[in-house]
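Got a structure here, written out as C-alpha cells. Questions coming.
Here the complex is missing a single protein chain, while all its other protein chains stay put.
Chain naming follows the written order as A and B, and within any one chain the residues start at number 1.
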Amino acid sequence: MNKMPICLVLLALTGCATVQPWERDVLARPEMSLDNAPLEAAIDDHIYFSKEASSGGRGFGGGGCGCN
Amino acid sequence: MKDNDSFNATLAAATCALLGSTVAAPVAAQAEDGGWSFDSTLLYYGESDNRVRDISAAVSTLRDFGDERKLSGTLTADTLTGASASGAIALNRPQTFTSPSGRAVYTTPADEVPLDDTFLDTRFALNASWTQPLARLYTVSAGVGFSTEYDYTHIGANLSLARDFNKRNTTVNAGVAWSQDDVDPVGGRPTALSQMLDVGDNSNKRDGSESKDVLDLLLGFTQVLNRTTVLRVNYSYSDSSGYLNDPYKLLSVVDPVTGDTLARVPIGQGPNGVYLFESRPDARTKQSLYAEVKHSFGAPVMHFSYRYMTDDWGIDSHTGEVRLRWPLGDGYIEPQLRYYTQSAADFYRASLANGTALPRYASADFRLGDFDATTIGVKYGHGTTTGNEWSIRAEYYQQNGSVPGEQIIGNQADREQYPDLSAVIVQFGYRFRL
Partner (left out) sequence: MQRPRIGTVAIHRLLLCFVLVCAVLSAAASDAPDPLDLASLRGKVVLLDFWASWCEPCRQSFPWLNEMQAKYADRGLVIIGVNVDRERAQADRFLYDVPAHFRVVYDPAGTLASRYDLPGMPVSYVIGPNGEVVQRHVGFRAALRAEREAELQKLLEKTQ
C-alpha cells in the first residue's frame, strides 16, 4: 500500500481554510460529533467482529465545538 | 456448549472499547457538572435457520467533573444461544459429530451445512475510562476493560493522547491498547489438525487454558474541512499472538475425486466421518486505514465511512458505510447502509482432500472466507421534553460467500458450499440524565 499519496493528502488538508472558533455552531451540534453514539458503535463493532475478520478502526477526539 | 463467535467477539468488544469508542462523547445533552448521563440499549440479534440468537443489554454512564474531566463506564451483558457453521461441509447423508465436551454426539441432517452443537452462553463485560486535559490543547485518556464468559476471560488497558492544532481545527491522536485473553475450551484444547475422536476419548485434547495477547496501536487525525464538514482518518496496527485457533471449528476430510466426506465407523458413539480440528498461525498482524466524514446539509447530516484492512493471513477487506440523518418532527430518521467485502485467508480451505499432504495451517471457518456482506437498516430517534432521547433501530444483515473454484471437489459443486448468513437486528436505546 503506497502511503506517500495519503501523507500528501493529509498535509494538504491541514492547509484547508481554518474554521474560526466563533463559526463552530454547526460542528457543535451533537449529531455532528464523530462519537455521538458510542454505545451503538461498540455494539455494532461487537456484532461485526464476531461475523467478519476485520475490526475497529475508530479512534476518538477532534471536531465538535472546539471549546476550551 | 460454546459457540466461538463469542470467543472472538469478546476480544472485539474489548478492543474496540479499549480504543476509545465509548469515551469522551456527549451521551445525552452534556452532563452538567455533578450530573450523570446514561445511555442504555437492548439489542436482539437473530440469524435465520435457527442459528445464532443473541440478546444483549448495555448501560453506559458518563460523569462530567467539570473542566473537561470525565469518567465513563459501560456494563454489558449478553446471552448467546444457537450455533453457527462448524466448518465441516454438507453431505448427502446425515453426519454425526462428538460434542465439544466429549460426552455426547449431535447429528446434522443430510444436505445441510453442519452447525456446532447448540449452546447457551452468558457474557458480562465491564469497561471504564477516565479523560482529562493535560494542558490546554492536550487530552489524555486511560481505560481498563474486563469480560468473562464460560470459556473465556479478557482483561485489557488502553491509553491515548490527543493534541489540537490550528485553533482546534486539527486534532492528532495516538493510542495504545493491550489485552490478554484466556480461553479454557469446553472439553479441553484439541491438538491442531488432530482428528475428532469418539465420545469419551480425550486423548487429543489438553486441559487448561490457553492465552492470547493483543497489542493495538492507533494514530488518528481529525480535520475540520469547513463550517459544515469534519473528516477523520485513522491508521491502526494490531498484533495478536498466542492461541488464535477456534477450538470448536472443523474441516472435513474428503475423497479427492467425489468430494464426499470420508466415512468412519465409530466405536460406540462418535463421528461418522473424518473431521480434523482447525489450525491457525499463532501470530497475526493487521493494519487498517479508516476514514470518515460527517457533513451537514442544513438540518440533515450525512455520515460516510470507509475502512481498508489487510493482514498477514492474506485477508484484505473493504468496509463502506453511509448514514443519512433527517430531522422528523421532534425526532429524526436515519437510514443506514453498509457494505463489506473480504478476501479469504491464505490457509482457508473449504475441505481437505485425502491423500494430499496436510498443510500446516487450515481453517474452514466461514469468517475467514471470501464473502460480501450488506447491512440495510433504519433508525428512528425521538427527544423527550425532559431532554432525554429514545431510539429504535432495525437492520437486516446478509452475508454471501463463495469458495474458490479450485477448492470445490466433485459432488461439492451440487451442494451449498458456503454457509450464507442472514440476520435481523433490532435495537432499542434510551439516553437519560440523573
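Rule of thumb we're sticking to: contacts are C-beta pairs under 8 Å (C-beta built on N, C-alpha and C of every residue); 3 or more make two chains touch, one makes a residue touch a chain.
This structure is a prediction, so every number in the text was calculated from the model and none was measured.
Contact with the undisplayed chain is limited, among B:Arg136, B:Arg206 or B:Arg360, to B:Arg136. Taking the complete complex into account, residues 20-25, 28-29, 65-68 of chain A touch the chain not shown. By the touch criterion stated above, the residues of chain B touching the omitted chain are 30, 32-33, 66-67, 136, 167-168.
We adopt the following convention: only the chains that are shown with their structure count from here on.
Those residues of chain B that touch chain A in the complex are listed here as 5-6, 8-9, 11-13, 15-17, 19-27, 29, 39-41, 43, 45, 56, 58, 60, 67-68, 74, 133, 136, 139, 141, 160, 162, 164-171, 173, 175, 216, 218, 220-228, 230-234, 236, 238, 286, 288-290, 292, 294, 296, 301, 307-311, 313, 315, 317, 319, 325, 332, 340, 342, 345, 367-368, 373, 393, 397, 399, 421, 425, 427, 429. For chain A in complex with chain B, the touching residues are 1, 6, 10, 13-14, 16-21, 23-27, 29-43, 45-63, 66, 68.
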